[in-house]
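Yeah, one chain of the complex is gone here, protein chain that is, but the others are all in their spots.
Entry: chain A
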Amino acid sequence: MTEHGPLSLHVPEPEVRPGGTPDFSNVPIPKAGSVPRPEVDVDPKEIRDLAYSIIRVLNREGEAVGPWAGTLTDEELLQGLRDMMTLRTFDARMLMAQRQGKTSFYMQHMGEEAVSCAFRKALAPGDMNFPTYRQAGLLIAGGYPMVDMMNQIFSNERDPLKGRQLPVMYSSKEHGFFSISGNLTTQYIQAVGWAMASAIRNDTRIAAGWVGDGATAESDFHAALVFASTYTAPVVLNIVNNQWAISTFQGIARGGSGTFAARGLGFGIPALRVDGNDYLAVHAVAKWAVERARRNLGPTLIEYVTYRVGAHSTSDDPSAYRPKEESSAWPLGDPVLRLKNHLIKRGAWSEERHKQAEAEILDAVIAAQKEAESHGTLHAGGKPSVRDMFEGVYAEMPPHLRRQRQEAGV
């Protein structure tokens, strides 16, 4: 034969599987406050190491430290805590509603609440998000009515999308929330196109694209980076690295070969990596990137390092592929607890007020759910009309659809 041995295929594996002891000792976590904050008009070549570090503001003691601290007032932070708690409570109730058969499907955000909630606060009215199915915090923090979200989830007679969409695939132009598609990463390049349009029209609005770690492997991720860079589009390109794409760990999308953020560098896009469970850090980094885009300095890529605590969806059982205790071993902790502790440290919050807020939020979510359920759930009560099924395929119904609608008896 030859002087070489046979070739072998490398298939990455997570360090730990069910039954094993979770171990994140290989995940380097820089100290809070240790990463510098460059000017927004910095030459991207000078901040390449930001793609390999993690920007963090909250330290172990719950103090806000370093150059990225100080973008939010007490009041704004309290609102941020309330937004995250609301999203978590909303998730818990909808998860239960799915188990009760009131809807067919749900996807929760457990552990990732800070990312979308804090990012939303860095945007201005008129900006447009191109979210995935795991950024409902953009709606909650943007003041979109929970009842309308639930109406969509229940596909009832008040469903803003007329029962046409799978639950959680919301759409709200008014709230800067582009229609969610089931097809992964398609929206990433669309965000870039939207931003290009804003630039073509000499507007001042910017776009934000969203993708998960697993979906960065889709070809539209690459297309988005090329277009964003070529045309210096005013877009913030977000990657939520929650370590898991259903059952596949981020190594299958070739995480660990550098970082996801670092993929921006090859395109000349400045890239930052941030503690996704640190509300203050997420907001500060988002604000930086939004300002860059707004000042026509071009796109920014941000990787949020976080952990998907919950199941991928209500159709998933994570105990089949990862240790049950893995989320509690996650070194960046829980975003709600960390902000809560920080606010208590600041003297702006207390355990008592937190408990009280939890109760208030639960009441509000239950009230919204009651109202939504009064308009129907998937299998009970009011539902969108069958006629709605035929509408909206085109601006005007063509003859063949009209014939089919008549055939269906509506």
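Assorted remarks:
In the analysis below, a contact is a pair of C-beta atoms (placed from the backbone, for glycine too) under 8 Å apart; a residue touches a chain by one contact, two chains touch by 3 or more; residues count from 1.
Basically, contacts and distances are computed from a predicted model.
In the listed set "Tyrosinase cofactor", "Cytochrome ubiquinol oxidase subunit I", "3-methyl-2-oxobutanoate dehydrogenase (2-methylpropanoyl-transferring)" or "Multicomponent Na+:H+ antiporter subunit F", the entry agreeing with the UniProt name of the missing subunit chain is "3-methyl-2-oxobutanoate dehydrogenase (2-methylpropanoyl-transferring)". Considering A:Ser171, A:Thr232, A:Ser247 or A:Ser374, the position touching the chain not shown turns out to be A:Ser171 (whole complex). Of the options A:Met94, A:Ala136, A:Ile153 or A:Ile189, the residue whose C-beta touches the omitted chain is A:Ile189.
The chain not shown here is touched by just one of A:Trp68, A:Phe90, A:Phe130 or A:Phe260, and that residue is A:Phe130.
Residue A:Ser181 is the one among A:Ser181, A:Ser247 or A:Ser374 that touches the chain missing from this view. Among A:Val16, A:Val42, A:Ala223 or A:Leu297, only A:Ala223 touches the chain that is left out of the view.
If you put the missing chain back, the residues of chain A touching it would be 128, 130, 160-162, 164-165, 169, 171-173, 178-179, 181-183, 186, 188-201, 207, 219-220, 222-224, 226-227, 230, 392-395, 398-400.
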